[in-house]
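Heads up, one of the protein chains got dropped from this complex, but the rest are sitting where they should.
After this line comes subunit A, so read on.
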Amino acid sequence: MTEPVLQVRNLTGGYSPRRPVLHGLSFEVKAGEMVGLIGLNGAGKSTAIKHILGLMQAHEGSIRIQGHTLEQQPELYRSALAYVPESPLLFDELTVQEHLRLTGMAYGVEEGLYAERSEGLLDEFYMTGKRDSFAAHLSKGMRQKVMIMNALLARPALYVIDEPFLGLDPLGIRSLLDKLVEVKRQGSAVFMSSHILSTVESYCDRFIVLHGGRIIAQGTLDDVCATAGVRSGVGSLEEAFYLMVTDGGRHEPNG
């Protein structure tokens, strides 16, 4: 069996050791798989992502990307992942094209390949006319597109994407989803957090439902529906999710 791209084992973490936000999370994302992380506001989705990125340190448990831990092989760990934050985090002093160049340099993308990929991405995301614009002159949706284009330029083994659809126009959403399907086919893993449950349901292979910092369900749509008590093949992800999170979190953590 191939090793998962992302492997999270018994992760407990948060901002203070006395009050952990995440409680014993265990899950994995395999190559060529798209996994959706869903949960209410404050469920711990962004905190979980911060732990995966290494922006926060786990109180307990381990996180491995392609078998590497951040402590032991930081460069290998980081070069295997690209991140799209919930709010676009752009450098004010760089243009769209310069952001792409910086990402290409940071991830060691060969120069010819960088030129080819950046042209393709600018075209696919309808940003060619904005290549020399600074962040301040872009709308929120365009800034989010720049973030997504940067992640796609790096072509890593794992994409960590936090609320990617916020502010994107319908064409942008379509371009992003098409690209995610493409990178998935090429063997990358995608770990995506979103509130747009219908899209998550259509595109993700598996789901992790986070509630109060605990995983209350995970697996395929049928698995999640079964945990929620919805008849398999009949219920939607939204229905299952609604049932699970509106009963005061009665469901016990899974795994």
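General remarks:
Throughout what follows, a contact is a pair of C-beta atoms (placed from the backbone, for glycine too) under 8 Å apart; a residue touches a chain by one contact, two chains touch by 3 or more; residues count from 1.
Definition applied: contacts and distances are computed from a predicted model.
For the chain that does not appear here, its UniProt entry gives the protein name "ABC-2 type transport system permease protein", which is one of "ABC-2 type transport system permease protein", "Cytochrome c peroxidase", "Acetyl-coenzyme A carboxylase carboxyl transferase subunit alpha" or "Roadblock/LC7 domain protein". Here the missing chain is touched by one residue of A:Leu40, A:Leu94 or A:Leu243, and it is A:Leu94. Only one of A:Gly13, A:Pro85 or A:Gly235 touches the chain withheld from this view, namely A:Pro85.
Considering A:Glu75, A:Glu116, A:Glu182 or A:Asp222, the position touching the chain not shown turns out to be A:Glu75 (whole complex).
Looking at subunit A, the residues touching the absent chain are 53-55, 74-79, 81, 83, 85, 89, 91-94, 98, 101-102, 104-108, 111, 114, 134, 136.
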